[in-house]
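A selection of the complex's chains, in situ.
So that you can tell them apart, the chains are marked A, B and C in the order they are listed, and the count of residues begins at 1 in each.
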Amino acid sequence: MFSVTIRDHLMIAHSLRGEVFGPAQRLHGATYVVDATFRRATLDADGIVVDIGRAAEVLRAVVGELGYRNLDDEVELAGMNTTTEALARVVADRLADRARAGELGDGGPELDGLEVTLHESHLAWASYERPL
Amino acid sequence: MFSVTIRDHLMIAHSLRGEVFGPAQRLHGATYVVDATFRRATLDADGIVVDIGRAAEVLRAVVGELGYRNLDDEVELAGMNTTTEALARVVADRLADRARAGELGDGGPELDGLEVTLHESHLAWASYERPL
Amino acid sequence: MFSVTIRDHLMIAHSLRGEVFGPAQRLHGATYVVDATFRRATLDADGIVVDIGRAAEVLRAVVGELGYRNLDDEVELAGMNTTTEALARVVADRLADRARAGELGDGGPELDGLEVTLHESHLAWASYERPL
């Protein structure tokens, strides 16, 4: 199995609902360093998993929809606790949607799976892995 | 599949038995940067894999049992070569025991698996992965 | 010249005022990984620059005053653009105040200087360096 990973980041404000979050129930924020991994059993005719330039643009588009915002105000995330693990899924699902829509090129639909990791600090990170 | 990883570290002395270890047969030591990964297929009602604050406390407790010690003198590790890979298993198994005992909260027993990675330097690390 | 550096982090929400900040004029947030460096020309009788345990507690106290907050609402920061470089100075100045007040122990006032670096992402960081 082959994989290619590219890194980007986003900076957001948010608050978390639930006693388990302690002081993170207050409005605060985070930088998420985002690693998006694309998996495929075989390489295409060019010898790649995915066009890394297009993949970087698609990842930039997805994180651009979230970044420099207060996630508490985002209609599309309403009712959701925007934990690191939940946001990893949001990013992964949006990448999968764009891959199926052809934004990664012809090879996109041939991907076997995706994994997205969000690093919230040097001490903690969360991932979501899914098939395509 | 979701996962959350938290990082801690421990500093120990030890020696390794066996010609394969060369100069590491002498009493020496290591800093292990410890990454503990908790895996779960679905998020709980708060939108998390595990209460990261409790998980950090539990990991701190487990590494605290080992750190600032000469592992050659630890009764619980007697007869064991305390290689990086063997210590990764010790940490993972102790985390699993505590998860099953409820120390990670109600969600602990619902974890699907654990992985522990011990980084012994910028050039080498070892992991042990197990179901819960 | 000797130095010792310790790492901590804080997570905040804020917005920045001025066209130069583009989308960062909106309420967003950041994780700052904070490196605090303590400099001293000679070591003390214990062979150290500073008691690293106390230094870590003092740094934790300083970042604890800022973290998990919306900096736009902090009275002490009113009227200040909380850029990464400006926050590096806030942290350094507060560490210096605490060092002079004896919180780092007897050796604190013998420090020659401090440097604080705030990493806002894997692509950008800012520092402030000052004498003690």
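Methods note: a residue touches a chain if its C-beta (ideal position, glycine included) is under 8 Å from a C-beta of that chain, and two chains touch if they have at least 3 such contacts.
What you are looking at is a predicted structure, and each value in this text was computed from that prediction instead of being measured.
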Homo-oligomer size of the whole complex, from 3 visible chains: 6
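The working rule: only the chains that are shown with their structure count from here on.
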Partner chains shared by subunit A and subunit B (touch criterion as defined above): none
Chain pair, most C-beta pairs within the contact cut-off: A-C
Gap in Å, rounded to a whole number, between the CA centres of subunit C and subunit A: 30
Rounded Å distance, subunit B centre to subunit C centre (Cα mean): 31
Multi-partner residues of subunit A (each touching 2 or more other chains): 122-123
Subunit C-touching residues of subunit A, taken from the complex the two chains share: 7, 9, 11-14, 23-24, 26-33, 67-70, 120-123
Of all residues in subunit B, those that touch subunit A in their complex: 1-8, 43, 46-49, 51-53, 105
Contact set on subunit A toward subunit B in their complex: 17-18, 20-22, 80-86, 88-89, 122-130
